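Here the complex is missing a single protein chain, while all its other protein chains stay put.
On to chain A.
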Amino acid sequence: MKTIRAIALLSVGVTALAVTAPTMAQDQVILRLLPYHTDAMVENYNPNNPTGPQQRMRDFAYEPLWIDNIWHPGENEEALAVGWEIGEDLKSITYKLREGVKWSDGEDFNADDVVFSFEYAKAHPDYPMGIDVYNGETGNVVSAEKIDELTVKFNLNEPDALARYGLNGLYPLPEHVWSGVDDPKNYANLEVVATGPWTKPANFSRNGHDLCRNELSRYNDENAIDCLRFPQMNGNEQTVAALSAGDLDWLGDGLTDPDVTFLPQSEFNNYWLPAGSDVNLQLNTTKAPFDNLEFRKAMTVAIDRQTLLDISTFGLTTATKFPIGTGEMYNTWYDEAALEPYKALMEYNPEEAIAILDAAGFVDADGDGWRDNPDGSPIAFGISMPSGWTDWVNTGQTVAENLQDIGVNASLKTVDQGAWFDAVPRGDFDVYVMWTNGGPTPYNQYSPMFNPRLMVEGQIDFQAMHQMQIPEVEAALDVFKGSADEATQKAALTDIHKAVAENLPVISLFANPIWYEYSTRRFSGWVTEDDQKFRPQVHDGTRERVWHALALKPIDGAEF
């Protein structure tokens, strides 16, 4: 008993000691945000290092040329550039740069930095900065030319009205610093020189670091936040608890049932989940029975999408209206009247599915209780899912049950995440649940989906897994890319939509949520459902996130 008493005394003593430890005095306004999960913070501030530093340094410290305002295209998008112009022949694009911008070490930002950054990206293919810049898909940019101190012209290989969307996301580097860096991939960039509102790393430890105000930033009049704090965290238990306790203000985690697991934890907790990119079933149409259009039609009407929305994905996803592989995120691009005839393909109708299969000859030939191919060979396939991706596993399960209801022997097949990724390039799969690529226009989604180069065995892309080549879609994509005129682009897109709805290369399911959680404990000015000023995510890839941080103002009396 003596031992137990001694231990009890010891732990009480230790606890008292820790509780009385003084906390550091803080009069700075600090925004705590978590753009990514990690087990240990690494002292690396390289804006193009995709293992973490990029999440902290882009947008906040390093600015892009242009911020595509995805929700309000054309509004207030200037960043380091203040204007752009596409050449008459669509073979060039010229950016007008902002005047008077200084790097945080006092040097002027000018056209030389932009040209340098382009050449630098080209010279270091293992260092993917401004990733679309010289990508064969969207860019085909051959050179960058300095016209004057504040004007840069990019020359293209062939006419391309969309090249600017790739170039907009170039984060220029200061030539006077990076021209001396020979191996950028391994460069830790400890002396940050950038133009954004927060450029000074501080208080680094394995537990996190701060990024403090750039005294030379043009945002200082409106910027109420002295430092951003990036804590090290991993796991949803931790992040939810931290946000509830005031150790985090801004988060973008995928949460299960947030009304139960998240909202009640603190009166300041809030979330909003706008519609993001669509999720589709990718069918391997090189195989029977998926090569049969009637079978694909039966599949799409056999799926109970309301159950997918409400139960499988916990009510966090958004319905998709038309069988076109994209959804609400691009709703300003739909021609609803033209797509109306295809709406029935999205409605749950198992009787119709059975009728389609019967008519097309998919009947039970060998008497085992499951339907077979018209040639008599049996049908049995798995819907592959990485184990642990709960909402998608549920989705696969529901779809498999829906198909079993109409006599199709489909089953859920969960595999290790690595194996799941690995099987795609080789074409070794039947059915996958798959995300779609987002981007400033629907072109970014359909282009990889229908690019024949991405359907070659050994290099099959996640988006092109269906491997169905549709010439009219490819032609319409060329029209879209070859015109800067919005009406022409919309007409081309309607052609694409109709071709997808008629051929069903993918089966549309629902739109994934955009994950966004925040605390109103210290700051006001958050994006809400009533104030949809811009996309609210905290993650890299949402260039609007710098506006979000700048819009936040400390609440009176809040403790930092």
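Miscellaneous remarks
Just so we're on the same page, a residue touches a chain if its C-beta (ideal position, glycine included) is under 8 Å from a C-beta of that chain, and two chains touch if they have at least 3 such contacts; residues count from 1.
In the analysis below, contacts and distances are computed from a predicted model.
Per its UniProt record, the hidden chain corresponds to "ABC transporter permease" from the list "1,2-phenylacetyl-CoA epoxidase subunit B", "ABC transporter permease", "Acetolactate synthase small subunit" or "Cell division protein FtsW (Lipid II flippase)".
From the options A:G74, A:P125, A:G369 or A:G557, the residue with contact to the unseen chain in the full assembly is A:P125. Only one of A:I225, A:L454, A:A492 or A:V538 touches the absent chain when the whole complex is considered: A:L454.
Annotation: of A:G180, A:G367 or A:G418, A:G418 touches the absent chain (contact as defined above). For the chain left out of this panel, the touching residue among A:I30, A:A241 or A:L412 is A:A241.
When the omitted chain is restored, the residue from A:S217, A:N269, A:Q463 or A:T542 that touches it is A:Q463. One chain is missing from the display, and on chain A it is touched by residues 3, 11, 14-15, 17-19, 21, 23-24, 38-40, 42, 44, 49-52, 125-126, 128, 131-132, 134-137, 185-186, 188, 205-208, 231-235, 237-238, 241-242, 244-245, 247, 265, 416-419, 421-423, 437, 448, 454, 461-463.
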